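Let me begin by presenting the structure, written as structure tokens, before commenting on it.
Note that one protein chain is taken out, while the other chains of the complex remain in position.
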Amino acid sequence: MLTLDYHPTGRHFLQIPGPSPVPDRILRAMSLPTIDHRGPEFAGLGKKVLAGIQQVFQTKHPVVIYPASGTGAWEAALCNVLSPGDAVLMYETGHFAALWIKMAKRLGLEAETIGLPGVEGWRRGVQADMIGERLRQDTQHRIKAVCVVHNETSTGVTSDIQAVRKAIDAAGHPALLLVDSISGLASAEYRHDAWGVDVTISGSQKGLMLPPGISFNALSPRALEASKTARLPKAFWAWDEMVEMNKTGYFPYTPNTNLLYGLAEACDMLLDPAQGGMEAVFARHRRWAEGVRTAVRAWGLEIQCADPSVYSPVLTGVVTPEGVDADKVRQLIWERFDLSLGTGLGKIKGRMFRIGHLGDCNDLTLMAALSGCEMGLKLSGVKLAGSGVQAAMDYFAGHPAQVALLKAA
Amino acid sequence: MLTLDYHPTGRHFLQIPGPSPVPDRILRAMSLPTIDHRGPEFAGLGKKVLAGIQQVFQTKHPVVIYPASGTGAWEAALCNVLSPGDAVLMYETGHFAALWIKMAKRLGLEAETIGLPGVEGWRRGVQADMIGERLRQDTQHRIKAVCVVHNETSTGVTSDIQAVRKAIDAAGHPALLLVDSISGLASAEYRHDAWGVDVTISGSQKGLMLPPGISFNALSPRALEASKTARLPKAFWAWDEMVEMNKTGYFPYTPNTNLLYGLAEACDMLLDPAQGGMEAVFARHRRWAEGVRTAVRAWGLEIQCADPSVYSPVLTGVVTPEGVDADKVRQLIWERFDLSLGTGLGKIKGRMFRIGHLGDCNDLTLMAALSGCEMGLKLSGVKLAGSGVQAAMDYFAGHPAQVALLKAA
Amino acid sequence: MLTLDYHPTGRHFLQIPGPSPVPDRILRAMSLPTIDHRGPEFAGLGKKVLAGIQQVFQTKHPVVIYPASGTGAWEAALCNVLSPGDAVLMYETGHFAALWIKMAKRLGLEAETIGLPGVEGWRRGVQADMIGERLRQDTQHRIKAVCVVHNETSTGVTSDIQAVRKAIDAAGHPALLLVDSISGLASAEYRHDAWGVDVTISGSQKGLMLPPGISFNALSPRALEASKTARLPKAFWAWDEMVEMNKTGYFPYTPNTNLLYGLAEACDMLLDPAQGGMEAVFARHRRWAEGVRTAVRAWGLEIQCADPSVYSPVLTGVVTPEGVDADKVRQLIWERFDLSLGTGLGKIKGRMFRIGHLGDCNDLTLMAALSGCEMGLKLSGVKLAGSGVQAAMDYFAGHPAQVALLKAA
Partner (left out) sequence: MLTLDYHPTGRHFLQIPGPSPVPDRILRAMSLPTIDHRGPEFAGLGKKVLAGIQQVFQTKHPVVIYPASGTGAWEAALCNVLSPGDAVLMYETGHFAALWIKMAKRLGLEAETIGLPGVEGWRRGVQADMIGERLRQDTQHRIKAVCVVHNETSTGVTSDIQAVRKAIDAAGHPALLLVDSISGLASAEYRHDAWGVDVTISGSQKGLMLPPGISFNALSPRALEASKTARLPKAFWAWDEMVEMNKTGYFPYTPNTNLLYGLAEACDMLLDPAQGGMEAVFARHRRWAEGVRTAVRAWGLEIQCADPSVYSPVLTGVVTPEGVDADKVRQLIWERFDLSLGTGLGKIKGRMFRIGHLGDCNDLTLMAALSGCEMGLKLSGVKLAGSGVQAAMDYFAGHPAQVALLKAA
């Protein structure tokens, strides 16, 4: 027997921005016996998760569920709508956007990076006007797709997707809009249809509160149309057989049955009307994020996201003072307080850490995490302006969550 | 399917002084398939748990494991060594001691209550000299047993059991010493043999980190001798067949197999030499308790236990100011912060609440609990002298636990 | 980590007459986090299981749920309605009846054994006329209770409880009727109220498909009345506080919370109207039992129960030919085929083995068990008249279960 639970006592606090803590309800659902994915019982499960995930994406169009992790869904989005050598305009908001750009190039696309320069570019959201301007220059419509990240997991910036759509439309450009909402979906507000997105990419291990292992492409009719002529090779990722076969609740090749059990449970939890459904989900993450930022401000530390209008409700990047190695702080916190925080990635490695407020979370879990951060920062010799923990308590006590009001009623 | 998990998000913080939070490792062990308790595989399990529980009690003599909750083990202790009408001297340290006295009377014993008077009596430990004095008066040795509670769960007072033994011996009295360590065992220091206890009673749902459902009588040779002539009726609780049959790893009637799986896992966790064994367990609860008391002091609130030499390492009773209904505070905290605290019991109902620091716990879990208390007290209008959360952070940061040192090494 | 799963491959077939195989649904339910049994959520659980278990016993009167295994519920029944020295008439149908008689004597009752003599007595059900006759002789009504076992687990005989009630009534005798249905409940037809039983004793680890650890006393108004004056000492087992406190969904002392989760799930499974409720449960065990007996007859072996009118639907005792040690056959089967069978107990040790058809079971599980028996008998050198497996297949194929018909519909 594997003993990864080597913590002698107590539950580890996993406050990285994903994989997020998996609720026990979901682990229990995942332990249902694996069934025949061609058998009569499976169709009920398939239909349930396919309908549920549409509600989560807020779309009436097909959502493809891959038995693969999120990186695969990036590739799927690209290879279903693009052909070798196609030009794509990709906005670099941070490390994950940069990885997606790297993938596009590797797949043989002509990926053009756009974005604000330097480290500052990683502290702000997508500048829709820059995209609009670039598209207007592309009078021959060589650019086939615009790719942006909704919630940049490496920085804690949640870009305005509607603004990007409007910029494309205002430029009168036919490019498709491809959006990575791997870490945004089911935590931050997201509306695939209303926002006019052509392909939304997501994964299981963030807002859906599942272990990693399944991922998604939500489609638009235009994306489906484009897929008919796109020529990048594809088989596993191909939408056509998936969309066709999903109509009956089945899949063209072996799905990840036990994660689908988990997904069914996650949809029940997220969509539960008694709890307020998706709007309540969005609201609780906004509230948690503000509580965490209140703490960071009280510490006198900088938030990685420099534009309050695009603060992420999913995670908060905390910049450590000059000369403080953020990774050493993280390590001390892990050793002393059984708390995992996200590392700084790429350009900002060692300069910041990330606190996740997603997955199976509540006010006290966050208070625990903030306490761990505050103790760890102090033990690392960081001078704090004040107590973030105190500030967060004031915030949470002063701003009751919707659910607490329901329980007291 | 039962949906008791109705909390929409996050894990409930169960900080009552038992049932304590059950580690996932133990829940997983409990899900092993039930086996034939007369079959060849069972003996290995039986021998393992019987040997393990002896180490936890620190005894070389038999420990009887009942497939029954702790209240039954109280009855077992009494009916195995006493006869109808026997006099027993029972010290009232709090609500649970009082319930045990009530039980003794109900079983037809002549239970004499001893203790300091009034509410003050529930704020101090067993006064061994009072017991010694009373026994010296009993020149005819009518008193057959002295009954005391080691860790009084209703108040957070951990009495000095060695002192009681010495007082009995100094009085030259043959009374047996019966000790309830239901909530003390496997959290607070306890040494059945070294302290000269005749019967120690305990249960599964506290320091052993199991769900309720099994309980224990640790025996001394004198207790076994007394059981041969004791005349209270007994069958289910009778030690004789248990002790005899346990020699082979089996039980005379159906044991609670799945909780024994959990007990085997709990013993592995508690006794693990790589983690420091029982001494490390005692040390971590002492440290947690001091952290929590530091918070209570910073709030300017009184600790229920008025004698620092008998502070409980398992739980801390917090007295609310005059005019503040502690149960209303608890309810608000439960509704707003998904945190369960222990209620005041008996004489002190509404006047205090209890914070458990036992079971599957760590520093950040306690910081979460203290944050919930601090927010809840303030929201209830209690004026606090200062931030207990701040004080506890200073304490925990300043006093690294043994295990954190090991991990960093 | 305990490795009791040492079978290298495949699931063990636990076909003893209890503990029965626990369905995964119940194991999952038991892994819900332990909650505060004094907290606001608990009442819902308490009320649900108390109402559910009444339906299983088919009673409108209180059912007491003990956090203790079945042997304790025997003691509870006796000590709540009887006083020291009371005469009780106890019918010996087999080993478990004999153990109950031994317990009654140990508790200080004047237990009079009744029954057919010798080994033959263990092959037939309760002879109600013998009881009637004995009660008519007891003109002074010294006998306070008649104790019988409904489903004798050691032999596979299910006695006619209604006939016993009628015999008592016909004798005009006021004795209470106490019935052990530990292994009968939730498999064999049982109707506490309609059959006029005063106390029915049961346990969790048989028809309720739970691990051992909780047990039951179903009461009648007369039993409750008798409990007010009965003088055997009792505290843990006392009905009064239980019945009173259960009205609110709570328990006077710590219940076995995680087994109550399992009980809630078991009640959902057993009472599910879509599956036909308790009547369908009774029908499926009758059908399985007949299939198993068909196999035994085909083998040319004797069934332990010599009276077809009282064949048990829960288990079948199989008598091995003279000179064949049944326990050696069982051991070979365990070693070769990962199948546990019940041993012969008491007078019939080594002369028979028992096949359980209870708990989480279906036709193919029984076919597996019968195959294991048939192979094991042959390997042990037992000459069989024919193939029991073949006969059982013919029976099961020829007699579709109700549920199969529903699925096909």
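Going in written order, the chains are labelled A, B and C, and every chain counts its residues from 1.
Just so it is clear, contacts are C-beta pairs under 8 Å (C-beta built on N, C-alpha and C of every residue); 3 or more make two chains touch, one makes a residue touch a chain.
Predicted model only: the values in this text are computed from it and were never measured.
Enquirer: List the shown chains that the missing chain touches in the full complex.
Expert: Result: the unshown chain touches A, B, C.
Enquirer: Considering the whole complex, which of A:P8, A:G72 or A:G376 touches the chain not shown?
Expert: Going through A:P8, A:G72 or A:G376 one by one, A:G72 is the residue touching the chain not shown.
Enquirer: For chain C, which residues touch the unseen chain?
Expert: These residues touch the chain not displayed: 5, 7-11, 13, 21, 23-25, 269, 272, 275, 280, 284, 332, 335-339, 360-365, 367-369, 371-372, 374-375, 378-379, 387, 389-390, 393, 396-397, 400, 403-404, 407-408.
Enquirer: Even though one chain is hidden, which residues of chain B still touch it in the full complex?
Expert: Within chain B, the residues touching the omitted chain are 1, 3, 24, 28, 31-33.
Enquirer: Determine and list the chain A residues touching the chain excluded from the picture.
Expert: So the residues of chain A touching the unseen chain are 1-2, 4-6, 11-12, 14, 16, 19-22, 25, 27, 29-41, 44-45, 48, 66-72, 74-75, 79, 84, 103, 106-108, 203, 205, 211-214, 232-236, 238, 253-259, 261, 264-265, 268, 331, 334, 340, 343.
One rule holds in what follows: only the chains that are shown with their structure count from here on.
Enquirer: Where the centre means the average of the CA atoms, what chain is farthest from chain B?
Expert: A
Enquirer: Taking the mean of the CA coordinates per chain, how far is chain B from chain C in Å?
Expert: Averaging C-alpha atoms per chain gives centres 35 Å apart.
Enquirer: Return the distance between the CA-based centres of chain A and chain B, expressed in whole Å.
Expert: Once rounded, the distance between the two centres reads 45 Å.
Enquirer: Could you tell me which residues belong to chain B and also touch two or more other chains?
Expert: 5, 11, 21, 25
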